[in-house]
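Just dropping this structure here.
Heads up, one of the protein chains got dropped from this complex, but the rest are sitting where they should.
By letter and in written order, the chains are A, B and C; residue numbering begins at 1 in each of them.
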Amino acid sequence: MTTHHFTPERYYRTMGAHPPVLTIASGDSVVTTTIDAGGYDKDRQQVSPRPNPVTGPFYVEGAEPGDQLAVYIDSLRPNRTYGWADHGLADNVIDPSFVRAIPRLEGVSEWHVDMDAGTATLVKPETALGNFSLPVRPMIGCFGVAAIREQAISTYTSAEHGGNMDYVGFGQGTTIYFPVFEPGALFFLGDVHALQGHGEISGSGIEISADVTFTVQVIKNKPSRWPRGEDANYIFTAGNARPLDQALQHATTEMMRWLEQDYGLDALSASYLISQANEYEVGNVFDPAYTMICKLPKRVVAPYKRG
Amino acid sequence: MTTHHFTPERYYRTMGAHPPVLTIASGDSVVTTTIDAGGYDKDRQQVSPRPNPVTGPFYVEGAEPGDQLAVYIDSLRPNRTYGWADHGLADNVIDPSFVRAIPRLEGVSEWHVDMDAGTATLVKPETALGNFSLPVRPMIGCFGVAAIREQAISTYTSAEHGGNMDYVGFGQGTTIYFPVFEPGALFFLGDVHALQGHGEISGSGIEISADVTFTVQVIKNKPSRWPRGEDANYIFTAGNARPLDQALQHATTEMMRWLEQDYGLDALSASYLISQANEYEVGNVFDPAYTMICKLPKRVVAPYKRG
Amino acid sequence: MTTHHFTPERYYRTMGAHPPVLTIASGDSVVTTTIDAGGYDKDRQQVSPRPNPVTGPFYVEGAEPGDQLAVYIDSLRPNRTYGWADHGLADNVIDPSFVRAIPRLEGVSEWHVDMDAGTATLVKPETALGNFSLPVRPMIGCFGVAAIREQAISTYTSAEHGGNMDYVGFGQGTTIYFPVFEPGALFFLGDVHALQGHGEISGSGIEISADVTFTVQVIKNKPSRWPRGEDANYIFTAGNARPLDQALQHATTEMMRWLEQDYGLDALSASYLISQANEYEVGNVFDPAYTMICKLPKRVVAPYKRG
Partner (left out) sequence: MTTHHFTPERYYRTMGAHPPVLTIASGDSVVTTTIDAGGYDKDRQQVSPRPNPVTGPFYVEGAEPGDQLAVYIDSLRPNRTYGWADHGLADNVIDPSFVRAIPRLEGVSEWHVDMDAGTATLVKPETALGNFSLPVRPMIGCFGVAAIREQAISTYTSAEHGGNMDYVGFGQGTTIYFPVFEPGALFFLGDVHALQGHGEISGSGIEISADVTFTVQVIKNKPSRWPRGEDANYIFTAGNARPLDQALQHATTEMMRWLEQDYGLDALSASYLISQANEYEVGNVFDPAYTMICKLPKRVVAPYKRG
């Protein structure tokens, strides 16, 4: 149970079988940093090209295809006060006939992130919103393992291995279970947001660099196809695809598999439970692949948990 | 401000310019009943063919195309203890390759709905879930006004006028604002659920008959394209279409229009607000048209409200 | 086998159980006219509001739900030389990020349709195309029967009953088999194009009024779910839905049913045939519902035809 302190020197923009930056054991923790989606670090120096440069990969000893890699987010804290966001709504989240109604501005909007006050405040440009402030809710926008089928997939999008899912629930205290496709799993992380609306529908959250501590655990011989996760109140699955209907199919099917695998429920019993207790949440709907989350309250599923 | 007591004698299964069953004034309330999605009333007598027979239409004096019809749900309470639901998950919410894994049973599952205890309990069939109970959260599955373009649209689906949206947020204390397409608006309602998971992904919630009281208000000269609504904490819009991506575009665009119309925000200012504060919720993903809800917290938008 | 000469006096813009304008027998022919998608007749007088006003409905004696209505297009000929089309490409057929690149002009482009020369020539506006001429290929944009589930569906879109499918193959010499949903089937037709590219991607073909002769035949007790058809070389099915993937699923599934029903092929045999011999063609991709055509060469299927 070692705690590693890792200072990244380079960043990847694809998730594939790249040479590991650090080898760690199951149970180990890593204290590290991430730069923002544009490649800017805590001193606002651009240390990588965009988009979504990620820290890693971390090779986890013993992880093999057919296992899951559990990643617990011990802590997640922006390490600067400057946040930025894209202007306007993305063209793909509004009616095609409404696209012309949204002005296209150069550059980004600027936000002041005050972690002690717990707020992010729009600083630039001046808008009809005046002094506009929202509560922070830090989350990891982009993380995952080396992709399926020996691919290297851009951190601009997402797939079975995770990637740029931009789900608001990926915050401190959450555990995510990634399917392992390559030896060592090869975990990457980056693209932290101080906060974000559902869907990342301007194309960004409040983009920021961060200090992150996470802990890994290899779960042997537990096949899965899509990221799973849990927090204090829910278990959940993530499906990544377009259209959103298909992402929803993936997430719902993965939840069915999970209930059969770990909760001893046959397909019909699992159906009754899911269909009346399920909640969906929308992750990224900006990227080439969209993300849908399928959630079940722990109070509903806990009685059936095996082992 | 009259309160009408209306006992339905017939039910429609399309929402169009049918002869009104009652003419009411803006500000009036109606105390009435709905039968379940299969046409069964509080005595479990089938008094209409399926699917989703609706009470109404109610002609609201003064409502004209270009207006909105506000409908406030004063009270909503199942009026029997027998609820039913479809078996299994619908074929369209799971991976196509997983369809064969779900058995297709005849008939329905039976649930005991105890409004005093606040629970719905699965009675039949026997499953691995054992004694399975969920908290009730009554909601109106299907309501709306006469359809756009002089159409009569099946209550099996949804569109600009509302319809079978199956959103868990359509419960007591909620106000919905429907765009008016025909003189008198012609309001219909039915298909109440004792509770439901997001998406109605088995093809049904816990289907039940109900006592409903609602109050209408005509809002003159306020064009809208999709249903809007509000509850204690949120304002929201509903988009209905396939794929879900398009429903999301409709809901997001309608929220943009609302912020410009009633909150004095230009497109760019509204974009900053929506993109960082927005929440999505999934309504029906079983019907020909899917439903997406775009929500904004009242605490965020309240400072900009005009008038 | 009567030939009726019918001069329309009113036009519908929904396909539902409207009062018939004429009752005809199975085997009868009708010589009639259609006005263009904007409601303009052969004298360029607007005699109906837009969009897509249709001639009919024709009540066909003996047609009942569960039957098919065969409609043979005996002849189809524009009856004026003035054609018009929408400017620009529709916003929904191009990348969302490309929408701003297409100027939005008021009004329509004007085309001179010369049926003797067999050409349609762009007259207005002046463009970089200079003297731009294309061969005519007249087709019926919008036709079908009263809609399923007692609905009245706008001629702006399409569904199980047909409607605004805008398939270039719906020309003279083609037979279409519509599923019957209401007694008498209630056949409507309109929205003729002098020619059109696949998809009707500007939102219109070369819109024109026309003289049409068609012959109907009731095919008893032959259930179908989507329009089917045949011409000299192919049998085909039409699926109408969004996204196009779903329209394709409907068309492919309907072809499977047809091969089982009339060609004595089990599902597996039909699969081999379809998967290696199938051709798809794209109908309308502008309307709320898109159209996909699934075609099989008659030379491939003929040997298996029963009866």
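Everything that follows uses one rule, which is that a contact is a pair of C-beta atoms (placed from the backbone, for glycine too) under 8 Å apart; a residue touches a chain by one contact, two chains touch by 3 or more.
Please read all numbers here as calculations on a predicted model, not as lab measurements.
J.: Can you list the shown chains that the absent chain is in touch with?
T.: A, B, C
J.: If the hidden chain were put back, which of C:66, C:197 or C:223 would touch it?
T.: Here the residue in touch with the unshown chain is C:197.
J.: Of the residues in chain B, which ones touch the absent chain?
T.: 90-92, 96-97, 99-100, 104, 243
J.: In the full complex, which bits of chain C touch the chain not displayed? Write them out.
T.: Counting over the whole complex, chain C touches the hidden chain at residues 85-89, 92-96, 98, 101-103, 105, 109, 120, 122, 127-130, 132, 134, 195-202, 204-206, 242-245, 248-250, 252-253, 256, 264-269, 271-282, 285, 290, 300, 304.
J.: Contact with the hidden chain only, please: which chain A residues?
T.: Listed in rising order, the touching residues are 13-14, 16, 148-154, 156, 241-243, 246, 288.
The definition used in the following text is that only the chains that are shown with their structure count from here on.
J.: By number of C-beta pairs in contact, which two chains lead?
T.: If you count contacting C-beta pairs, the leading pair is A-B.
J.: Provide the C-alpha centroid distance between chain A and chain B, rounded to the nearest whole angstrom.
T.: 32
J.: For chain B, which residues are shared contacts with two or more other chains?
T.: 242-243 - these are the residues of chain B that touch more than one other chain.
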